[in-house]
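Let's look at subunit A:
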Amino acid sequence: MDLKIDITEGIGKSTVKLFGEIDAYTAPQLKEKLLPLTKIERNQVEVNLENVHYMDSTGLGVFISALKSTKENNSELRLVDLQDRVLRLFRITGLDEIITIDTAIRGGNN
Partner candidate 1 sequence: MDLQSCVKIEKEWDIVKARQLGRDISREIGFGTVDQARIATAISELARNVYLYADSGEICFEQTDSLEKKGLTIISTDTGPGIQNISQIMDDGYSTSGGLGAGLPGVKRLVDQFDIQSEEGKGTEVIALKWLR
Partner candidate 2 sequence: METLNTDISNYRNLLKHYIEIRDEQSLYGAEQLSKMFIKNNVPPEEIVNLHIQALEELYPDVPEYFRHSMNFLVEIMITYGIAYQENYSLREEQSQLKSEIAVAANMQETLLATTKPETEDLDIGVVSAPANQMSGDYYHFLEGKDNSIGIAIADVIGKGIPAALCMSMIKYSMDSLPEATMSPKTILKNLNRVVERNVDAGMFITMFYIQYLPAKNKIRYASAGHEPGFYYNAETKTFEEIKAKGLVLGVSPDADYREYERTINKGDMVVLLTDGVTECKQGDRFIETEEVLEVIEQYSDLPAQEMVNKVYKHFERMQNFQFRDDFTLLVFKKEV
């Protein structure tokens, strides 16, 4: 399965829209595209996961790397529009408490 990565860069803000699956095969591509955005000082990086129906632990690893990078570069990372299955993964691993996840749009199932 493939992963399509659309990036829109604005001033002080980048929006990343993902389509497909994030697994051991596609995670390296995502890391390559996402990390540079978090290295821009004070950049706000928003990742839209509306069209990601499957993610495994290697995908979580990419977001952890990105989070650590935001701490070093005073940038911000925000995940929006997560599918229930993907959101569940962030909840189980406790990562929802250290990564900003915006579930307002989909609501999720609490």
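Here is the rule we use: contacts are C-beta pairs under 8 Å (C-beta built on N, C-alpha and C of every residue); 3 or more make two chains touch, one makes a residue touch a chain; residues count from 1.
The candidate set was assembled so that all candidates are chains of the complex that A comes from, given by their letters.
Because the structure is a prediction, the values reported are computed rather than measured.
Of the candidates listed (1 or 2), only one touches subunit A in this complex, namely 2.
For subunit A in complex with candidate 2, the touching residues are 24, 31, 56-58, 60-62, 64-65, 68-69, 85, 92-95, 97-98.
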